[in-house]
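All protein chains but one are shown in place.
Let's look at subunit A:
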Amino acid sequence: MKNLKNVLIGFTLLIVIWQLIIIVGNYEEALLPSPLKVGEAVLSIILNGTFFVHLQVSFMRFFIGYLSSVVIAVILGLILGRLARLWAIIDPIVQVIRPVSPIAWSPFIVLWFGIGDIPAIVIIFIASFFPVLLSTVSAVRKIDKTYLRVAQNFEIKQPQLMWKIIFPASFSYIANGLHIALGAAWIFLVAGEMVGAQSGLGFLIVDARNSLRLDIVIAGIIFIGICGLILDKGIKLFERWVEKHWGGLESSAN
């Protein structure tokens, strides 16, 4: 309740300052649309359904890119985390590729995959891949030795060792990587859709800019922010569930 009050105060202040800037600076609507104008734009794209069309497309791309990336990164991470020698060779390569923005690959992506859904999906894939891979590898490497001893003692061999011991033992750290990757992937969704898409929230913004509708640009930004927030809350709930059912980080020690 108190939280809600703070949210209201914060946003009211933001809108007031925004309006004041327009009044004091005497900016035209075409340069900086007023809160009222943006409010109208928000309503209009909700009411005429364009928002939901784009949202649906974006979510579809997002989940395909994110989930396929997560599955592959976790599996690779589980394997590489156990192969110290191989990881020592791959790690430097990953360290060089990781800081490169997925957008930098876009010339190749467009060249290879054309336009449509795939470029955005590939960019989301790249954006979430490295955080998940790295957190999985490090989770596997610092797994509590006690669990490995128990597995040795009961002669639990691969693949059981992987999915009965190593994966669950490192899962709460992996979930942390999933969280970071989710945020990164959402940020790059919009960028990805600006590169080579004809639909989606990113495209909504590009399209509005091209037709000089800055009010719709801001409306798009607001929706992207809110959806990102909802996703973040969602994965936090998931993390809490993980903590409850899989033992959490701290209880693994004793």
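Heads up, the rule we're going with is that a contact is a pair of C-beta atoms (placed from the backbone, for glycine too) under 8 Å apart; a residue touches a chain by one contact, two chains touch by 3 or more; residues count from 1.
Following the convention adopted for this analysis, contacts and distances are computed from a predicted model.
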| field | Among "Cysteine desulfurase", "Branched-chain amino acid ABC transporter permease", "3-isopropylmalate dehydratase small subunit" or "NitT/TauT family transport system ATP-binding protein", UniProt-listed name of the chain not shown | value | "NitT/TauT family transport system ATP-binding protein"
| Among A:Arg98, A:Lys142 or A:Lys164, which one is in touch with the chain left out? | A:Lys164
| said: For the chain not shown, which residue from A:Tyr27, A:Phe52, A:Trp112 or A:Phe154 touches it across the whole complex? | reply: A:Phe154
| If the missing chain were put back, which residues of subunit A would it touch? | 146-147, 149-150, 152-156, 160, 164-165, 168-169, 171, 245-248, 251-254
